[in-house]
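Every protein chain of the complex appears in place save one, which is left out.
By letter and in written order, the chains are A, B and C; residue numbering begins at 1 in each of them.
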Amino acid sequence: MKKLLNAPSDLVKEALAGMAVAHPDLLRVQLDPAFLVRADAPVRGKVAVLSGGGSGHEPLHGGFVGRGMLDAACPGAVFTSPTPDQILEATRAVDGGAGVVHVVKNYTGDVMNFEMAAELARDMGIATETVLVNDDVAVENSLYTAGRRGVGTTVLVEKICGAAAEAGRGLADVAALGRRVNDHGRSMGLALTPCTVPHAGKPSFELGPDEIEVGIGIHGEPGRRRAKLEPADRLTEMLMDPILDDLPFRAGKDVLLFVNGLGGTPLLELYVVFRKAHELAAARGLRVVRSLVGPYITSLEMAGVSITLLEVDEEMVRYWDAPVHTAALRWGV
Amino acid sequence: MKKLLNAPSDLVKEALAGMAVAHPDLLRVQLDPAFLVRADAPVRGKVAVLSGGGSGHEPLHGGFVGRGMLDAACPGAVFTSPTPDQILEATRAVDGGAGVVHVVKNYTGDVMNFEMAAELARDMGIATETVLVNDDVAVENSLYTAGRRGVGTTVLVEKICGAAAEAGRGLADVAALGRRVNDHGRSMGLALTPCTVPHAGKPSFELGPDEIEVGIGIHGEPGRRRAKLEPADRLTEMLMDPILDDLPFRAGKDVLLFVNGLGGTPLLELYVVFRKAHELAAARGLRVVRSLVGPYITSLEMAGVSITLLEVDEEMVRYWDAPVHTAALRWGV
Amino acid sequence: EVLNGDAVVVWIERAAAVIVENEKYLTELDAAIGDSDHGANMARGFSAVRGKLAGQPREDVGAILKTVGMTLLSTVGGASGPLYGTLFLEAAKIAAGKAELDRTAIQQSLAAGLAGIQKRGKAEPLDKTMVDALGPAIQAFEGAAGVTLAEALARAAEAARQGAEATIPLVARKGRASYLGERSAGHQDPGATSMWLLVRSLAEAAAE
Partner (left out) sequence: EVLNGDAVVVWIERAAAVIVENEKYLTELDAAIGDSDHGANMARGFSAVRGKLAGQPREDVGAILKTVGMTLLSTVGGASGPLYGTLFLEAAKIAAGKAELDRTAIQQSLAAGLAGIQKRGKAEPLDKTMVDALGPAIQAFEGAAGVTLAEALARAAEAARQGAEATIPLVARKGRASYLGERSAGHQDPGATSMWLLVRSLAEAAAE
């Protein structure tokens, strides 16, 4: 295992310490239990937006803490959901009296830990709402699974909810908007290489030189099926077709197209995929009105890509365009 | 070789096409010869800032095209300097009558191709100035080499020159400022894994499971020496010590600390390195007044990191903070 | 034929030791159908528990179990954290204020723990989870009338082992492994395996 780290068990805390000194204007870090909050938290009277999950998906979530996006992020160990006490403490630290929205990716661990934290917060008189993100079309049959995973749409939910909260919208409103974003977003990914969890010390799975995993999550777990490596255009179709058919996305609609790198894939290749995805969306009569390209929700150093398509309405676009000032996403400020 | 591409020879052009559809508000792409210009080029009366080099270092340079940074970028084939005609055409396309600054990384190919382009531009009556970036302290003896390579400081030169040009400074001023930034910036990098040039189809070099290359460039070439993989803190010292000693950076000065990912290294690890680099800078009595962390000048999917330290003055900080609106770097707008 | 506070502490310390010993093994099981962290999660949690138990008074078995539950809850994370946390917290409710647990109390505690796990995680038997080790263990314990407590717990441990092994052919329907669909068959569930180790430690502690 070749990684830039000291002890695997110190990785997350040392990275948090790095964030604290790199972005003192943006955020504050607390270590025990571990969480990040925006520098001016709690913001009186504003709904707070909090998310969290295992580490290893950076910049998600810590890189999205700041004005116009997340009030707090709770990082767990690598690929391990944070614990209820972390989430509870962060919830308390950012509650400005208007309640806290928890943005939760749909994984059993995240769901249960956030659930327990929300129960504890409720007992302390803090109102919370949970927005569950489950946008991964690779998981087809939710009856015999833990349900669809939360992947790329998470970033869009966090941005749009964050902006709505910043604009003064109430707890129920922000949560409802977040759910609407989730309902209109669909994602799918594929991996060219596995990643290595620092504690495990070796790759999570093995792939032959011309094999890929299709329908991959973001935790280094194998995907839904193994396939042959093909040209980028063909692989882009392999992701876009199920996405387009699922909502389904209908001609004439406006969409946000988000091509996400899983960590180890160069930007050059992401733009090659973006080009084809854009072409396929256009061929279905969709208008790509907003774009995002880059590694925003990653799986350590895994090479691969995920595509997210969000059918946007006027309100979502307005909140997408609203100022945001975080380590990883910034505009208008 | 596992990459998201179609034919290797189409990679750069397809990625440019992707950038064109992803960022129509920011930039325009021309394909033969290939270059990108900001959407409103040429800007009348403004000095234009142009850079270029081999592809494979994304977001450098194309991701820095836009208001407040580069007016144009000329991408060559992967790791291959662009040609004089590309540079000449881009220079013509962005000249707003006030001249064009060429930001050139010090590699034989870049230097010669830019030189020839500048000669041709001069023949056409376009004034150009060249800012040569050569900040890599790993190359010690410039007498017996092609001189120090241009690495991380390039990003800082482009940002600061771009802001100065946007502020209406003249050609000689912008170039002088760029040279001052170069003179006060120092960098060094190391690689944990090689990268694979698409045309070559296999890794540029081989490294054992516990070997690293120290003093690496950004073209997949081997570094100055091979060393054992050590804990991140120790590796950070291995980069910071030569940097700190070289300028030398003196106690009491303000610095910008830039921890750059070479492509395949997760953000989590970059922050671990940032933490230690910040500590080492502070131990020397330096004040880290600005930070940048992320993959900004990369070497395809290479795992590794480079550190850049820039001794800043008030003017550099002011131009660093000035609004910038590009695909990869954006604030204040 | 009872478990007092000392015995419970011995149990947990044995469990901690065996979990830490088997960290790599549990992680390898999780690598096959999950995300390679179950070993690290459990080792982190039980190491923390070990530290917490050092200063713990032994009079109230419920209080000991509560400490274990709270510590697991705040250190394990992932899916197993809330589930193992719930197991001990629910058991602690039954044991609250008791200096020792007799067979009935033991059985009620385990049953309350299982019920808590199923309420929180919604897993049914044969969903390929830790339930498939704990469920059979409780049944075996209930069924072991007329033998010593130690023997009853040994039978429970053996049932847990068989239950864990019996997850191999199953297709997961809960947790992260369920995303693999048919590809999850052929691998033993990591959580069922750690549950077996936990029950085995209990049997060993009772046999001492």
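Side notes on the structure shown:
By definition in this document, a residue touches a chain if its C-beta (ideal position, glycine included) is under 8 Å from a C-beta of that chain, and two chains touch if they have at least 3 such contacts.
Here the structure is a predicted model, which is why all the values come from computation and not from measurement.
Taking the full assembly into account, the omitted chain touches B. Although one chain is not drawn, the whole complex shows that of B:Gly96, B:Pro222 or B:Gly332 it is B:Pro222 that touches it.
Only one residue from B:Gly63, B:Gly76, B:Gly152 or B:Gly304 touches the chain missing from this view: B:Gly76. For the options B:Val65, B:Val139, B:Leu192 or B:Leu329, the residue in contact with the chain missing from this view is B:Val139. Contacts to the hidden chain, counted on chain B, fall at residues 8-9, 33, 54, 76-86, 107-109, 112-113, 115-116, 138-139, 141, 144-146, 149, 197, 199-200, 202, 204-205, 217, 219-222, 224-225.
Keep this in mind: only the chains that are shown with their structure count from here on.
The distance from the centre of chain A to the centre of chain C, with each centre set as the mean of the Cα atoms, comes to 32 Å.
Taking each chain's centre as the average of its CA atoms, chain B and chain C sit 54 Å apart.
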